[in-house]
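Written below as structure tokens is the structure these notes are about.
Removed: one protein chain of the complex. Kept in place: all other protein chains.
Right, subunit A next:
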Amino acid sequence: MHIVDGALANDVVIGGTVLAVGGIALGLKSLTAEKMPAAGVLSATFFVASLIHVPIGPSSVHLIMNGLAGLVLGWAAFPALFVGLLLQAVFFGFGGLTVLGVNTLNIALPAVIVYYLCRRGVASNSLTTAAISGAIGGGLAIALTTAFVAIALALSGDEFIPAAKLVFFAHIPIMIIEALVTGAAVVLARRVKPELFATFNRSTTEEVAL
């Protein structure tokens, strides 16, 4: 999931960095003081989730949790995930500093897409709908991330279809686990802190009401 230094062509690195900076700027604009504690917690969640490797069959996987970050934060997922990636690169050498922009884009853009697709469902009155939307969001975020990773590699010269297949199939277990975890997290948040999704989506519901 983390592309390393030197694996991508320079144009891809520069393009990704420019787009990521744009995303972070948009995210910082939407990052209100109310959202900030949640952003910090989700950033820390992402930071730690990537370090815990769960053995599955002959290999092992780690969670990413970008779907949950997107569902709660929307565009603010960009700065939150960027901070997590930056510290992973500095502390553990995951990814690298030059490819930070591309990695941010690959992980945060799916989060934003999931936010737009699933935010209604997650905030819906029925808890079942919310759980299913959360699960779809969690799984979809990983699927989109693998697609973006494959696109970044394809633009750097790898064949797209084999690269995409390889990354996608290797991540199917993570998609399922993330779907379950995100669904459960949404249910939990709806039960103990129902205002989490409601508050943050208030502005959008107000728009709809107007």
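As a working rule, a residue touches a chain if its C-beta (ideal position, glycine included) is under 8 Å from a C-beta of that chain, and two chains touch if they have at least 3 such contacts; residues count from 1.
Criterion: contacts and distances are computed from a predicted model.
Going by its UniProt record, the hidden chain of the complex is named "Nickel transport protein" among "Glycine/D-amino acid oxidase", "Nickel transport protein", "Chemotaxis protein CheW" or "Nucleoside ABC transporter membrane protein". When you scan A:109, A:132 or A:153 for touch with the missing chain, the hit is A:153. Here the missing chain is touched by one residue of A:24, A:72, A:174 or A:189, and it is A:174. Checked against the hidden chain, the listed residues A:14, A:87 or A:113 yield one contact partner: A:87. Listed here are the subunit A residues that touch the chain not shown: 1-8, 31-33, 36-37, 39-40, 43-44, 47-48, 51, 53, 55-62, 83-84, 87-88, 91-94, 149, 152-153, 158, 163, 166-167, 169-174, 176.
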